[in-house]
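Heads up, this is only part of the complex; the chains shown haven't been moved.
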Amino acid sequence: MLFHVEMEVRIPHDLPTERTDALKQAERIRAMELQRTGVWRHLWRVAGRYANVSVLDVSGPQELHDMLSSLPLFPFMEIRVTPLCRHPSSIHDDDR
Amino acid sequence: MLFHVEMEVRIPHDLPTERTDALKQAERIRAMELQRTGVWRHLWRVAGRYANVSVLDVSGPQELHDMLSSLPLFPFMEIRVTPLCRHPSSIHDDDR
């Protein structure tokens, strides 16, 4: 089932550069991994912000939380979750 | 190019039922049409609300506005537009 997730990243400016870089690199690897498994179905950058809009396909809120809270940047993200379902006018098979 | 669009529908309760039904029916037909042309790329219902989250693939803000303002329910929708672009960690070819 699908969840719409908005993630806004706010890394404190006084975090050491190496730690920031390591976090971003780890985040990137994890994000790609989760896309390959099919869990992270869509991932877009919000133009002009250090933020993304995503659609995740998980077995429920538990898997969703486990996934999000395991992201390296999780402690520095403000996350907003919206459960999605099929729109009665949708003709796209993959929008469900 | 992609735009993320949230539409919340608020039909006044004193609109005659026939008009409401006609509007909804016309909206449905138009939405399907726009999905078939590929412009309305994703369309999800927000669980628990008379609202949707959509991703539209248009040639720019002008086509986006022309499309949205031509929707039969446009006068009764609150719309929020967010321009999207490619996320550096995305591996999905269709997320751009």
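Read from first to last, the chains carry the letters A and B; within each, the first residue is number 1.
As a working rule, a residue touches a chain if its C-beta (ideal position, glycine included) is under 8 Å from a C-beta of that chain, and two chains touch if they have at least 3 such contacts.
Small disclaimer: the values here were computed from a predicted structure and weren't measured.
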| item | value |
| --- | --- |
| With 2 copies placed, total copies in this complex | 10 |
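Basically, only the chains that are shown with their structure count from here on.
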| item | value |
| --- | --- |
| Rounded Å distance between chain A and chain B, as computed from the means of their C-alpha atoms | 22 |
| Chain A residues within the chain B interface of the complex | 2, 4, 27-28, 31-32, 35-36, 41-48, 52-53, 55, 82-92, 95 |
